[in-house]
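Read through the structure below, which is laid out as structure tokens, and then see the notes.
A single protein chain has been removed from this complex, and every other one stays in its place.
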Amino acid sequence: MSTEHASPSSGLSKARVEALTDGIFAVAMTLLILDIKVPVVADAAQLPRELLSLWPKCASYAVSFLMLGIYWVGQHHQFHLIRHTDRALLWIDILFLMTISFVPFSTALLSTYPHEQSAVIVYGANLITIGLILFGHWSYATHGRRLVDAQLDERTVRRASRRILVGPAMFGLAIAVSVYSTAAALGIFALVPLWYLVPGKIDQDVGRAR
Amino acid sequence: MSTEHASPSSGLSKARVEALTDGIFAVAMTLLILDIKVPVVADAAQLPRELLSLWPKCASYAVSFLMLGIYWVGQHHQFHLIRHTDRALLWIDILFLMTISFVPFSTALLSTYPHEQSAVIVYGANLITIGLILFGHWSYATHGRRLVDAQLDERTVRRASRRILVGPAMFGLAIAVSVYSTAAALGIFALVPLWYLVPGKIDQDVGRAR
Amino acid sequence: MSTEHASPSSGLSKARVEALTDGIFAVAMTLLILDIKVPVVADAAQLPRELLSLWPKCASYAVSFLMLGIYWVGQHHQFHLIRHTDRALLWIDILFLMTISFVPFSTALLSTYPHEQSAVIVYGANLITIGLILFGHWSYATHGRRLVDAQLDERTVRRASRRILVGPAMFGLAIAVSVYSTAAALGIFALVPLWYLVPGKIDQDVGRAR
Partner (left out) sequence: MSTEHASPSSGLSKARVEALTDGIFAVAMTLLILDIKVPVVADAAQLPRELLSLWPKCASYAVSFLMLGIYWVGQHHQFHLIRHTDRALLWIDILFLMTISFVPFSTALLSTYPHEQSAVIVYGANLITIGLILFGHWSYATHGRRLVDAQLDERTVRRASRRILVGPAMFGLAIAVSVYSTAAALGIFALVPLWYLVPGKIDQDVGRAR
């Protein structure tokens, strides 16, 4: 229990950082729905068609919800292996949450302008930043086994790093591709969550390390 | 305590899934109120009548709040019997939460167009999806006693399954009935929460199994 | 720990009901701020005056925030003395939360129409309902010592009941007074939180009973 609720190295317990994290993820994920507005129609007969025309908004909602789910799982995995927190880690966490809270905006932007490259860039840059901060979080915590178990396997550390960096790499690719086709970029965004759904070796590592 | 706070089979603890779940339910339930807007009246004497005309919005609010309450209790019950989590269960949970977060939209749609069949279908389909995912969640966890106690009574498993499926069956009925009468469909939506308020045998099962 | 995290009589733990409760209170209290909108001014020189004219909105915000704080403390106190939960208590809790989530609407209504009796009635009725449900919650839990310690002092039970009912009584008075003067009704609303700030004998009871 003690590693769960308290950290020997600072006044900042893992439990409360997790509580703030879970809260911000819960709000950000739920705020995504505010982007889907009830259609205003003069003639009720138009409602079915108007509802069908909401599908890009619904697709954006689903993709961003899953993206946030992926990053939530990622932060979660790291915190299970992290034993202590310190002030630097806490501020990395707060920067991470700042970029998470930004997702409802970048999602609404992309769902409003799905064919504009600038919208693709903002959305992709938002996701890349989240991924890089999460990578920095992991690097900081594991460098010299600063905040994790001294026995933590080097292969686990590297596998987790690689897994985190797949996201930013794919999002960078999406931005590059958007020069030629925003539709292809959107396709890449939609595929990334599917890739993360597949369990990787890291799952066994995390299971073992617990 | 250990089954409460940690899972031997993955890095994903029950406690944090519960925290995200409770957070998303809390936000989704509270966002429902944003559908009820303060009336704008030119002459203050019209305010009482305008307030009374909000009753369909208030009824939708109450019904959806109770629906979310029912599903929250349902997820809750399952998690008490589930001993471990794994990556697949986690993603079922995230899909479940994605459909939960959708309820403020489908509720606002129905309260704006209570007499349109397309609105009834979207609302009903939203609730059916939630119910079916919750059913899948239970089936996955209990199949071969994958994530529950090996001793968990087969009758308990079946009773819980039946209880979960009553919702989707009723919502399907509401959609079918809406072909003839949207008012009757709304009546069915309003009745479902009342049915779930009545304790079932599953309550004793859950109590015993703990 | 066991009474904190689990209930022997049902699958519904106190801990998760508390988590949902704290989440809904947190969201409802924070949503109150959405009623205070940034003024839109053609000429920036008008901004100071426009900001000053927001004071009724700010007063409503403060009073409702404190009201929600009071009811949060009330639910909190009860849950410390309640040892188990059951399905009926859970549904009382969900009804309670449904009326709590309604407060951002009734507050926005009152702050928009502070001089309209109908707005005073809706706001007052909202608060009365919350108070009566909280009273029902307490009565249900303590009747025959159903869900509390068998040793719980009868005087404590009665004192808590009286303390809860002061709110609804005052809000009823505010509604009655609003026939003559909505300003007087608003004054009563503003005074109630101040009264609850003062510790009562119940504080010692709750402290002792723990």
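By written order: A, B and C. Residues from 1 in each chain.
Criterion: a residue touches a chain if its C-beta (ideal position, glycine included) is under 8 Å from a C-beta of that chain, and two chains touch if they have at least 3 such contacts.
Please read all numbers here as calculations on a predicted model, not as lab measurements.
J.: Would you indicate which residue among A:41, A:90, A:132 or A:190 is in contact with the undisplayed chain?
T.: Per the contact definition at the top, the residue touching the missing chain is A:90.
J.: For the chain that got dropped from the picture, name the residues of chain C it touches.
T.: The list for chain C reads 1, 4, 18-19, 22-23, 25-27, 29-34, 36, 38, 44, 47-48, 51, 61-62, 65-66, 69, 72-73, 76-77, 80-81, 197, 199, 203, 206-207, 209-210.
J.: Using the touch rule from the top, list residues of chain A that touch the missing partner.
T.: 1, 5-6, 8-13, 16, 19-20, 22-24, 26-28, 31, 87-88, 90-91, 94, 97-98, 101-102, 104-105, 108-109, 112-113, 115-116, 118-119, 122
Definition applied: only the chains that are shown with their structure count from here on.
J.: Farthest from chain C in C-alpha centre terms, which chain would that be?
T.: A
J.: As a multiple of 5 degrees, what angle does the CA superposition of chain A onto its copy chain B give?
T.: Fitting chain A to chain B on C-alpha positions yields an angle of 90 degrees.
J.: Could you work out how far the Cα centre of chain A sits from that of chain B, in whole Å?
T.: It comes to 25 Å between the two C-alpha centres.
J.: When the C-alpha atoms of chain A and chain C are each averaged to a single point, how far apart are the two points in Å?
T.: 35
J.: For chain B, which residues are shared contacts with two or more other chains?
T.: Only 1, 19, 22-23, 26-27, 31 qualify.
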